[in-house]
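Structure, as structure tokens:
Of the protein chains in this complex, one is absent; all others appear in place.
For chain A:
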Amino acid sequence: MKKTLKITVALVAVLAGLTSCNNSEKSKGRSGALASNVAEKVYVAPGEHDSHYAFISGGYSGNLTVYGLPSGRMFKEIPVFSQFPTNGYGYSEETKPMLETSFGFVPWDDSHHPDISQTNGKLDGRWIFINGNNTPRIARISLTTFETEEIIEVPNSAGNHSSSFITENTEYVVAGTRFSVPVPQRDMPIKDYKGNFKGALTFIAVDPEHGHMDIKFQILMPGFNYDLSHPGRGKSHGWFFFTTYNTEEASTLLEVNASQNDKDFIAAINWKKIEAYVNNGGGKMMPAEYTHNLHDEATHTATSTMKKEVRVVDPAEIPGAIYLLPTPKSPHGCDVDPSGEYIVGNGKLSANLTVHSFTKMLDAIEKKKFDGDAYGIPILRFEDVLAGSVEQPGLGPLHTEFDGKGNAYTTFFISSEVVKWKLGTWEVLDRKPTYYSVGHLTIPGGNSREPFGKYMFAMNKITKDRYLPTGPEMEHSAQLYDISGDKMELLLDFPTHGEPHYAAAIPAEIIKNNSKKIYRLAENKHPRKATIDADTKVVRDGKNVHVYMTTIRSHFSPDNIEGVKVGDKVFFHVTNLEQDFDVPHGFAMIGANNAELLISPGQTRTLTWEPKKVGVWPFYCTDFCSALHQEMQGYVRVSPADSNIELSWSLGD
């Protein structure tokens, strides 16, 4: 076929000397068929859309980034746990409550593991959840507005790492603690850790209609470190699995002291059983302070509520709900295959990959084949629950995902590679290098009942020479592979932002048509909105001055304000009157000690400004909105504190 084509092209060229049609054929010949083929697989022509969304955690940026696959293009950074001057998130009065915690205002976090909501074990694309690792929090982001709608703090937790994974009907988003801590927190010697600290595993109920989160119960587990987790699905729906390390319960030099035991555990939690226990009044309420922050789409405003107690469950109260599965050497990833039968424990320091069988686990439980207990929780025998091992597949296994065709893909941090192996036979089918030191990997839907096994991407911790150098610190690198064939094929390198831990990806068609284009002005219930000219005004309330302002291409109303004084606190409540897709306006005030506002069509946002100097001070629109954008500006006259100039405001007079 290709030859015929080339011959034909050559023939045409020779006979006619020139044609207008052979350009693409020439370039194919030049770059080689293989390279050209790979390029075509990731090439998304100008104006065309990617086939998949990828939501990649920002790690220490605290945020979530949105990418397209296969192009690797970044579309958006969604602020979640960190202040974001780019649009004023965490600076505007409406969004500041989102970052309130029981420790006060915490403007940063370390975001780790995004997970998309599911119905019947399949991605439904309604919301995406992500955990804040440092000051334990779980966020819910709407996949219609692509904005953070809700953040709930997790009490009794520290290093919120085995989070945020959801059950197969989004009944719960689950958050497990990495650090065990005194529960309740108290002043005590660190060396008395063992036997005294607890590890809280938190089940946060998700309201099926609005997605609102509420802590249903916390299980106070022994003082191990709970590293990662995943829900059972299909046959194992109703169970949740957590990897543990530091079952030694060391409090110092964990690098050595937490690597002593030959085996740690995967904790298998029958959450349905605990849920029933709690529904019948089981567990007890304990005092605990934690915030619940909710952004209301109608008022465009977030509120923060301090909760005062949480329901805790002691495993000893409910025998038969929790079991420990011995798993070699500090297992990290805890991944459940699409059928729900296999639970893969990636022992970081183990030569082999351990795969447990859910069926064998149930059988061993039924026959009460226990090998002792840890703090009253029965330990099953390794041999009784083992489905099989992948023998010496690589060094430093971390995470496993599934393609829905019976194959699993595991990342190996130390040997920098992804290894494809077969579920059931445990044979290694393929291996491909990653660049360098891979952490997580993602297959769209790869942790659901129905993965979309076309692409896989690896998120690497070390970049080194993959891109042009940018000083001592490089953004991390990801690699995209085509996994539709027998062998994985490396297609693309693309840089990521912050430190991606996990990512969640989904076919674009599931969510793209739900993406909101504007907020309807008619639905705006902001208490200080201005939607018509008659609403625009400036009101003094003691030292507080409220400016009710509107924007539309390309003016502010009002744009001249007088009567503001040094020592006042000025609140600019800016409503964007546009009702057209992708026409935000910005608002920036000279000397403001916070950030700008970026106001979406139909939205109201408030910036606070405390003028310190007498003078006439300008503000302007930061988002190039029309040919007259540069004219979109105004002035505030600031008079001395003792001035008696009356407030006045105008536009065009």
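Keep this in mind: a contact is a pair of C-beta atoms (placed from the backbone, for glycine too) under 8 Å apart; a residue touches a chain by one contact, two chains touch by 3 or more; residues count from 1.
Keep in mind that, in the parts below, contacts and distances are computed from a predicted model.
Participant: When one chain of this assembly is omitted, its UniProt record names it as which of these: "Cytochrome c", "ABC transporter substrate-binding protein", "ABC-2 type transport system permease protein" or "Aldehyde dehydrogenase (NAD+)"?
Facilitator: Per the UniProt record, that chain is "Cytochrome c".
Participant: Touching the absent chain in the whole complex: find that residue among A:M74, A:L362 or A:I518.
Facilitator: A:I518
Participant: Which is it among A:I590, A:L628 or A:I645 that touches the chain not included here?
Facilitator: If we include the chain that is not displayed, A:L628 is the one touching it.
Participant: Which is it among A:N169, A:N560 or A:Q579 that touches the chain not included here?
Facilitator: From the options A:N169, A:N560 or A:Q579, the contact with the absent chain belongs to A:Q579.
Participant: Just one of A:H555, A:H573, A:R605 or A:R637 touches the chain that is missing; which is it?
Facilitator: Per the contact definition at the top, the residue touching the missing chain is A:H555.
Participant: Could you pull out which residues of chain A are in touch with the chain that's been left out?
Facilitator: Residues of chain A in touch with the missing chain: 1, 4-5, 8-9, 12, 15-16, 18-22, 47-49, 513, 518, 521-522, 531-533, 550, 552-555, 557, 577-581, 583, 626-628, 652.
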